[in-house]
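Inspection log for the structure reproduced underneath, given as structure tokens.
One protein chain omitted, others in place.
Chain IDs A, B and C follow the sequence of writing; residue 1 opens each chain.
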Amino acid sequence: MTLVQNLTLFVLSAFVGYEIITKIPTNLHTPLMSGANAISGVTLLGSVVVAGSGSTLLATALGFAAVVMATINVVGGYLVSHFMLDQFSQRGK
Amino acid sequence: MTLVQNLTLFVLSAFVGYEIITKIPTNLHTPLMSGANAISGVTLLGSVVVAGSGSTLLATALGFAAVVMATINVVGGYLVSHFMLDQFSQRGK
Amino acid sequence: MAGVIGGLPDAVLQFAYLIAGILFIQGLRDMTHPRTATRGNGISSLGMFVAVAVTVLWFEILSPLVLAAALLVGGGIGAWLAVRVETTEMPQLVGLFNGFGGGASALVAGAELVDLTASGGGLPVGVTVTAAIAGLIGSVTFWGSLVAAGKLHGLVGDSPVSTNAGHGIKVVTLLLALAGGGTLVVQPGLVGGGLAEIVPSYWVLVVAASVLGVFLVVPIGGADMPVVIALLNSYSGLAAATTGFVLDNTVLIVAGTLVGASGLILTVIMCESMNRSLVNVLFGGLGSDEESEDMADIYEGNISETSAEEVEMLLDVADRVVIVPGYGMAVAQAQHAVAELVELLEEDGVDVEFGIHPVAGRMPGHMNALLAEADVPYDKMRELEEVNPTFSQTDVVIVTGANDVVNPMANTDDSSPIAGMPVLNVGEARSVIVNKRSLSPGFSGIPNPLFAQDNTSMFFGDAKASMQELVNVYKESR
Partner (left out) sequence: MAGVIGGLPDAVLQFAYLIAGILFIQGLRDMTHPRTATRGNGISSLGMFVAVAVTVLWFEILSPLVLAAALLVGGGIGAWLAVRVETTEMPQLVGLFNGFGGGASALVAGAELVDLTASGGGLPVGVTVTAAIAGLIGSVTFWGSLVAAGKLHGLVGDSPVSTNAGHGIKVVTLLLALAGGGTLVVQPGLVGGGLAEIVPSYWVLVVAASVLGVFLVVPIGGADMPVVIALLNSYSGLAAATTGFVLDNTVLIVAGTLVGASGLILTVIMCESMNRSLVNVLFGGLGSDEESEDMADIYEGNISETSAEEVEMLLDVADRVVIVPGYGMAVAQAQHAVAELVELLEEDGVDVEFGIHPVAGRMPGHMNALLAEADVPYDKMRELEEVNPTFSQTDVVIVTGANDVVNPMANTDDSSPIAGMPVLNVGEARSVIVNKRSLSPGFSGIPNPLFAQDNTSMFFGDAKASMQELVNVYKESR
């Protein structure tokens, strides 16, 4: 049942994503790309748990690398997106 | 946890609903109203289970009444909507 | 818990429900365009079929005959109502159906409580809380919708109960319903054994909510009923979603929420196009009486009457004609006569279009549905923003059964109840023909200075009869 529930979440999110993304205008697609990119770094959650509580050294090391990578993705993505959008909104009025 | 999961489904469905419904043009709002109305008869599922498997007479009777009502809602709603839309699509090309 | 296919893992049932949910969503998505809308309705009903069929096959049905009988009775009544209804009666029919949906939710929650109590399984807080919500919303929806449908059908009078007494009753019944719900939720924890004795509290809630539903809707003006029905539709969706929380059922939550969103959005759109707040619609009422004296002033000596023959002569020399239908066309069922007139004019090379105001009639899209029924091509119906700039190049505007939607006071008089509502500026055309039965006001109860304008002529009469007469005169003169 959990699998089906997860599947339900997946389907609903896909609909939400489709409806919203198709509404975003072309000129915002580059910042969207890096923003979406940052969101995909949400795997950071998994990495955090594994890195912080891995019971073996190997798991901890893998988790560490995963956290570093995911954090780069998240922090970098949001910042790049922010810098780009800032320029839009200054001019967008 | 089930409550939160249900809440998640609710929130996602609300976003889906909002995004889709706001895209439906005014001239289809009347058929939309009766179509949405028919969907709300989905409580029929609950009624079916209770009516068919109620262990007491009272529960069965209540379930019977609920099934009748919900079925009227579902069948009537879809049919009305269908008749209206049929006229649109004949002309809509 | 084991029906025909009930031996399969629970995931199969859940998966079927997911499919049903997807079909509902896709059905609504197809409603975004007239071309795909019929298919969308079909997809949505397929979703319902899947959900119901799987449920029937899955659960052990102790009394299949009872169930089959109920399905047949309900389906028969629903189909019969849908087939024999007139397009004008659509609003009340939707209201009626809606009420049944809400009623079913309330009954199911009750039956579930009765069942759980009888089987001695205990009533978890999750179940009682959500049952209370479903009971409250469901009962209000049922009775509120019945009253609304009755009003639209002319069975229930518009005359409100004394406002103060009404408010009193609402407050008391609401408190009573909440008390009933509260008892239902709290009791199981406090009293250990006697589960049976707390179920009646649910029925207290249902009765109180029913009275509340009646008194909530009775004082609201008959013409505001579409807003009420859309709102109650939203409620019945939310009731279904709540039932989904009680029964832990995915498809009830998804579908119910979709309906809730749809009803709420339609409500907001209607209120916005009337430029009124929801609170004003539900508790305000329009100040229709005070204004009536102004009318004489405005109309006095400024009204010119016309006849089918005169209108025909105007049409004979017109290059462009716009027809603005309103609620009166729906009442008179004049759409076929109007469509025939349009066809004749087009044959003679006149450019004819319809100007459709978003809240013309009594439901959103009401005019579009009527005209589609009369086979008027989709692309002849122009929306407010499209048609307004063209009036200055229009020779003749025929307003049939519309009033508020062509009232220039919306732009000029800030204190008018329709102030700020965008209207069709028909007065800019060369000649305006207004077809209605009298000078009496429309839905908002205010006079219409358009009727007194120099280029306006009144063509009094029932919309169907008048339009038919015009068609005949036009045919003869060819």
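Annotations
We take it that contacts are C-beta pairs under 8 Å (C-beta built on N, C-alpha and C of every residue); 3 or more make two chains touch, one makes a residue touch a chain.
Just so we're clear, the structure is a prediction, and the values are computed from it rather than from any experiment.
Across the whole complex, the hidden chain's contacts among the shown chains comprise A, B. Counting the whole complex, the residues of chain A in touch with the unshown chain are 2-3, 6, 9-10, 13-14, 16-18, 20-56, 58-60, 62-93. Mapped onto chain B, the footprint of the missing chain covers residues 1, 3-5, 7-8, 11-12, 15.
The criterion applied here is as follows: only the chains that are shown with their structure count from here on.
The chains in contact with chain B and with chain C alike are A. Look at where the CA atoms of chain B average out and do the same for chain C: the two points lie 15 Å apart. One inter-chain figure worth recording: chain A and chain B are separated by 35 Å, centre to centre, where each centre is the mean of the chain's CA atoms. Rounded to whole angstrom, the centroid-to-centroid distance between chain A and chain C, based on C-alpha atoms, equals 42 Å. Residue positions of chain A touching 2 or more other chains: 5, 8, 12, 15.
Multi-chain contact residues of chain C (touching two or more other chains) are listed as 25, 250, 254.
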